[in-house]
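Every protein chain except one is present and positioned as in the full complex.
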């Protein structure tokens, strides 16, 4: 099981997240590409640290929305989405290659991730960008429009489950605008991680149980308890005998 | 002799330049990378047209300054300049590769070009970014700090001369803030091009003659008479038996 | 009948529209406020010209989306919309007051205008911003959510009709993504203007006739034929004896 986290979400004078600590815990890092966060210099710093620690690197492209942190849906034409995803992947990969490594995956950020789970045209645009760049896998919600588009485009996919976000009964993530969207207790997050990794299921917000197959587990990096949650999840997985690694 | 022109300088709803006509005339295109101009969709359009016509593609990175079109000096730390040049090169190259080609050169834009001609730390930062990306040549003013930094970093350089800009006696370009900075008459631009290509010299604004060795000649794309100037220059070069090509 | 046009939609190096010619024809100018177009210097230039010609000035606030020219819906919280509308009104008014005049109206731009015609929370946020700024009227589609919110907030409204955009049968504007969205023939635009100003009706895209009461008529400024359309509309109105004026 891979353990991934969003990183590089500082911007200029503003610091966000706990990249240094989290790089000790996770196995894949999704790096902001400048559209919702991440200036070239702060990206460079986190990329170098990730390379040193052997953490696998991925691009975390977003809608162009610094003031909204990429969390607002924007109605963009698919052709423009494809171009902007290529732009962000290439920009990040240049910095990653200069640091002696290369990109392994792409995970859309925020509203782009959520919209691509449902909107087929958007999903195809993203999958096409990743396919054209080549040699990358996509992280996608299981059974989402993005997962299907990736399969159609011949892009390898890792299904992603979340440790610290609540699920609705249809398998979508509970909206951040609703109460109970976040799982903030480290033990609850660890239980959710074990449910996915060992039992191949997840308990939804309503209390139902649904099947959940995933190759990568996400922990968020920008909450106050992020490091505790990540550590709790990793420890629980290892105790349960799950191999935590970004190796396919 | 190579003939280069800045392109892709539209942004969203705003159109600028005469890319389609100029791609019929020039042999190298310097493509805006989003920092002074060029959104991913408009970049994609011009890149595809350039690839169709066999025009060699280069990156045209800038200071981050959309409202100033990259023509204002900004006091940036060298490490940040290096990171932002890598970012811009990679972003553009992703779009170029998706269009079936690859980048051949880098030419800094506007104030970054002018500052890098004089400021050694800035020049080294740019040359280092290009060296780390690999397999690219730099366009630089002859004898400039950037040309020297490229040589030190082992980056191949093409010396650049200008057809439609006046020169000062020290070999620098006459500032756009001064009268007479632009050569707007197509015949005068053609004469200046021939002076460089055939006679290896240029007449300065003051009337003096100075030696000028160059492998690439720049015509600007964003002036009303840009197409006439470019055509006049190309015709004059060919009539004089100069082979116009981006082949090294 | 007032005749209004969007202006000040240049940005830095990029020019857009025909402000100087249109200021000779229209009676109200909706000035971009920097969020979809309009840097402070280009805003200052068009404001001064409008003041010289006695054209009434209004703010044209937008979603924060330079690369999409404010034509993409963004899912923003109402409190944020209210704050950003106040920000844009105040920014523009400072430049207007420095030019010796003051703002008279506010007309939301692009996707914000269209969304506020339907979304009540968004409409209330905009109306609240205008009410709190004080002493301004809103331009709004008749019977739209924005018109109702303005009435509730005690903000005077001018109902707006369009000369050069096709209407759907429900009174909404035909989407720019569909064929036939624009009325590009100056005579057809003049006919539509007379229909509204004299006969208080409009013919929809489907051929139906609907009642249309309006105090202000919009002509667009950023199309190739904009000046011809505006002149044709103004001439037709005056020949029909309609007084064209921004006086309430």
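As written, the chain order gives the labels A, B and C, with residue 1 at the start of each chain.
Quick note on the criterion: a contact is a pair of C-beta atoms (placed from the backbone, for glycine too) under 8 Å apart; a residue touches a chain by one contact, two chains touch by 3 or more.
What you see is a predicted model; the values in this text were computed from it and never measured.
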Kindly name the visible chains that come into contact with the excluded chain. A, B, C
Options B:73, B:184, B:204 or B:223, residue touching the unrepresented chain: B:73
Cross-chain touch to the chain not pictured, restricted to C:2, C:49, C:65 or C:93, is C:93
Since one chain has been left out of the picture, which residues of chain C touch it in the full complex? 34, 39-41, 43-44, 77, 79-80, 83-84, 86-95, 97-98, 129, 132-133
Absent-chain interface as seen on chain B, which is shown: 64-65, 67-68, 72-76, 111
Per the touch rule stated above, chain A touches the missing chain via residues 9-16, 37, 39, 66-69, 71, 222
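Throughout what follows, only the chains that are shown with their structure count from here on.
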What residues in chain B touch two or more of the other chains? 39
